[in-house]
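This report refers to the structure that appears directly beneath it.
A protein chain is absent from this complex, but the other protein chains hold their places.
Presenting subunit A:
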Amino acid sequence: MALSSEQQLELQTQLQQVVVACNERCLYFAAKWSAELLNSFATSEDGPTDDGEDTDIDDDTDAPPHGQYLNDDPKEARLEARELPRFFLAKSLFDCREFDRCAAVFLPTQVPHSTSSPQITSPTRVPLSSSQLKLHAQVSSKGKSVFGRQPAKPKTSALPKNLSQKALFLALYARYMSGEKRKNEDSETILGPADGPVTANKEIPGILALLEEYFNARGGLQDITNSQGWLDYLYGIALLRTKSDASAKQWLLRSVNLQPYNWSAWLELASLVGSPEEMQQFSEHLPRNIMSLFFHIHCSQELFQQTPEVFNALAQMESIFPRSAFLQQQKAMLHYHGRDHESALQIFDTLLKEQPHRLDGMEIFSNLLYVLPNRPKLATLASIASDVDKFRPETNCILGNYYSLISEHEKAVLHFRRALTLDRNFQAAWTLMGHEYIELKNTQAAIESYRRAVDTNRKDYRAWYGLGQGYEMLECHSYSLFYYQRAAALYPGDPKMWAAVGNAYAKCNKTANAIQAFKRALVVGSHIDTSSSFGSSGGNNDPLAHAVGGALDPQILYEIACLYEKDGAWDEAAAYMELTLAQEEGAGEEGVGEEEGLGVTQVTCRARLWLARFCYARGEWARTMELANELCQDGWEVEEAKGLVRDVRGRLALAEEEEVEG
């Protein structure tokens, strides 16, 4: 999907405009993303743009300033021109992180912020006690109940007339940021008593009220004629923070339709997508442009969809943006989620080499190196990251991973905490910290960490799985079942999830369900393994021909067998035990060297013992002898096996005697 040069030029112009617009609105992250994209067109194209420099300058001289490129609306342009000095002031204040003062430039408030909480409640009421206040904050943060929302409205919403959208956005965004800042300050220590949903952004109700009024005055959700899309985005995130997902989705959709190059809006939208099906529903409402493709790729990556279509889309985008680090990163993450560690490693390696100062997404790289495991490389990555910036959450995650890999879990926890202090919404750190707390046997803290991870990103199957693990350690099996189910639903491609679900079912005495879950794990697990061996064996008519030599997980087979045994389905159980045993040897008949079995393991030995006893009970003496002798050879459960042998010999001798006598 190569673009023609005019298309590309148009795209470049749009990106340039959006970088300026985002910067004007202090949406730094989106600006950075767009600017990165702007610089990732093919390098050969740089030549012509360099040549066109002169013309660019010429354009600049007679064109209005960048900010007004987007302004087709003369009314907005007039307003913006009139408030330009004030806008400069507000922008500078925002850049200096004086959020309250910035907001006050356009939205003058009589009361300073510290006394704003009485303003939220109605003034006629007597001051509330602190516990009531907390309750109140919780209710209003939920925002669902009508009762909760009413006092959240300020008594007067002094929305100034004749304010441009840009100015209003900046003011409200500053208020939002000020609220976030206060929230961070009030939260105090990580996992402390004030951390978490207890402390909310107190500015949000005010922002919501103002925006509601503003949009109501302009025709509500349906009327998109006179909006630039930025305020919609802000309304969307404010709604998102109050957990009004449905309306947030609507407003964010509206925003991306109006202003498609605001990547932050896309990201917020992506966080609302819970499943591939939902993504399908979404795509109907999305604008048809390049950004929705990015969105599609990002969502697929987040939802672990390693389908060829996604890779196709990626390849298409790469042909336009061959130098895009973002695309590389998405690709590497897709490979990583698809367990193609080698390719992921390669991509990350080149990415790191090309842009050594770019730390975004590098915590995923460190996860990958942790899983491999590759200590030297992880150490190198850690030193690079630490050199670039010691106080980035990504760096601290990498360091935490490294320390975890060398079994220094206390230090690892320290670094994850540091990462979270730097950014409380850094979801990866929450999950990883949970893992560390599991290692340190601090189940409570682990559960809380996982919970926070899940609150930040509901699509993190590891965190759900971790929650399950935590509850399993606390022996709350039905809880853990619930969480394991969530994990398995999110990431059905991992047999570990299904095995965990099966285990949890078994613990809850739901044998039938457990067997089902285990079988699912088998299917998922074997799917990965046999996909490669299908070619070699060709059209084999025996469905179980592949199910030997380690193609299936003996542990799961054994578990299934045990469950059947518990259920009293002896034949089934015996069959599964035989299957477990079969994993010891390769698919021997063919004599192909590549398929070697797992050899004798503890699980197969247990299966053998079970079978020996089973045969004994059925009176199949010869088989019993054979199995028991094997056990003696392998040196497992020797006493038990010898006992069996002796018993069988005795019986055989007796039988012979009887025969002789008879």
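The rule is simple: a contact is a pair of C-beta atoms (placed from the backbone, for glycine too) under 8 Å apart; a residue touches a chain by one contact, two chains touch by 3 or more; residues count from 1.
Just so we're on the same page, contacts and distances are computed from a predicted model.
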item: Candidate names "Anaphase-promoting complex subunit 5", "LSM complex subunit LSM4", "Signal transduction histidine kinase" or "Trafficking protein particle complex subunit 5"; UniProt protein name, chain not shown; value: "Anaphase-promoting complex subunit 5"
item: Omitted-chain contact residue, chosen from A:85, A:308, A:376 or A:568; value: A:376
item: Option from A:390, A:441 or A:618 whose C-beta touches the chain left out; value: A:390
item: Hidden partner interface residues of subunit A, rising order; value: 356-357, 375-376, 378-380, 382-384, 386-388, 390, 399, 402, 406, 408, 415
